[in-house]
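Subset of chains shown; positions unchanged.
Think of it as A, B and C in the order they're written, each chain with its own count starting at 1.
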Amino acid sequence: MKPKITIILGSSSDYKICEKTINTLEKLKIPYDVKVASAHRTPQKLKYQVSKATEEGTEVFIGIAGLSAQLPGIITSYTHKPVIAVPVDVKVGGLDALLTSSQMPFPEPVATVGINNGVNAAILAAQILAVHDKKVKERLISMKKDFYEKIIKSEEEITEKIK
Amino acid sequence: MKPKITIILGSSSDYKICEKTINTLEKLKIPYDVKVASAHRTPQKLKYQVSKATEEGTEVFIGIAGLSAQLPGIITSYTHKPVIAVPVDVKVGGLDALLTSSQMPFPEPVATVGINNGVNAAILAAQILAVHDKKVKERLISMKKDFYEKIIKSEEEITEKIK
Amino acid sequence: MKPKITIILGSSSDYKICEKTINTLEKLKIPYDVKVASAHRTPQKLKYQVSKATEEGTEVFIGIAGLSAQLPGIITSYTHKPVIAVPVDVKVGGLDALLTSSQMPFPEPVATVGINNGVNAAILAAQILAVHDKKVKERLISMKKDFYEKIIKSEEEITEKIK
């Protein structure tokens, strides 16, 4: 199946964050692809990958990067699709990557989620697909319901503990 | 025309940021609506507005708020549509609003753009619509092209200055 | 005995902080209840819990949450009782949770104590009860006295060490 979401890692060391994104997309049955391409180290490769993925039907990009996390911003230069950033904590608690990702100038926004929060990137991507895709929407609603039940269960466990 | 984007302000004092969002949406000919509703001060009103807007066809929400900018996060509680946050600089340079907006827990992401960057919120919302709406996509491409021409012009002006 | 203090955790992972609150309330013989309910993930449940606890006699709420720690702020939307926040250090040293908790807009204050400081939340809650409850006041005074004696003892130990 053709990927609807293309995840690009700034470095293979960001894979641990990416795994959380992948697991969530798997649960939501959304086809995805994963690439490694640095904004500065392999700019031509990145441009090619983004252009090709856009042509082949990618609807949302997710850029995962730490430090001066310019990857998501550069992806926006090569596509008109929405780009989500996951700032990765490598130094200074991830504040560098958070500021680099979010403080993009006009007219190239990057949709920044929380530091290391690979799961939320997947959910946000799914929400964007769900604007027009009812099946994804239903799976999102179902995922939240499961989560709600987990919270009820963890409350019960805590209630047990404090008795 | 039915609004595709619903902008919600945490306070009427955030209107100056909102104006930039509105102007950009106007240029892109995307129908929108603007509400004022605080996450904490009028939670019932907020819930009602978000639910109703979702039912009536809003595809993307934009929450504009400063300080402990919880508004965008609360909007996500009441809808499955993507929610964009514009952190507003009221205190500490807007870092409080940036952290509150972006650091949302699983599974409720907020797509955070730059501090006070009402324009980028509009562009991001348009990119999300453009996934399935060719007309919006074309207008986005055209807007970027205009912008590119402005940059060429401003370079010419600077080249004049430094002669 | 009916709980006078209701502690709400944003996530079951915040339980380690909560334990310190519980231990202190136990020593002060103040009846309490513990719930798990997320501001965004289970908003209806949270609203129900806060409203019910308020009706059943809770006099002070304590919200324990990390990241974009919106839980205490949302509790204030559903009650007129004072709400205490314990910001939890999950990322960036807890600065995100501290700013989200404290920077609440008018007219919805949250009484923020130190990062991870579950004990101080219990003491502050007890001080609020003690405004009208002499027994709690006496136990607070006695607890401080015990603590004072501990400090004297630790000074003696240090004096021994440096001889």
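In this text, contacts are C-beta pairs under 8 Å (C-beta built on N, C-alpha and C of every residue); 3 or more make two chains touch, one makes a residue touch a chain.
This structure is a prediction, so every number in the text was calculated from the model and none was measured.
*Asks:* So 3 chains are in place, but how many copies does the full assembly in this file really have?
*Replies:* Every protein chain is the same sequence, and there are 8 of them overall.
Following the convention adopted for this analysis, only the chains that are shown with their structure count from here on.
*Asks:* Suppose each chain is reduced to the average of its Cα coordinates; what separation in Å results between subunit B and subunit C?
*Replies:* Spacing between the chain centres: roughly 35 Å.
*Asks:* Round to the nearest whole Å and give the separation of the Cα centres of subunit A and subunit B.
*Replies:* 19
*Asks:* Quick check on subunit C: which residues sit in contact with 2+ other chains?
*Replies:* 38, 41, 67-68, 91-92
*Asks:* Quick check: in the complex, which residue numbers of subunit C touch subunit A?
*Replies:* 9, 12, 15, 22, 34-38, 41-42, 45, 67-68, 91-93
*Asks:* Quick one: which bits of subunit B touch subunit C in the complex? Just the residue numbers, please.
*Replies:* 10-11, 38-41, 43, 47, 66-68, 70, 73-74, 76-78, 91-92, 95-96, 99-105, 107-108
*Asks:* What part of subunit A is in contact with subunit C in the complex they form?
*Replies:* 89, 93-95, 114-116, 144, 147-148, 151, 154-155, 157-159, 161-162
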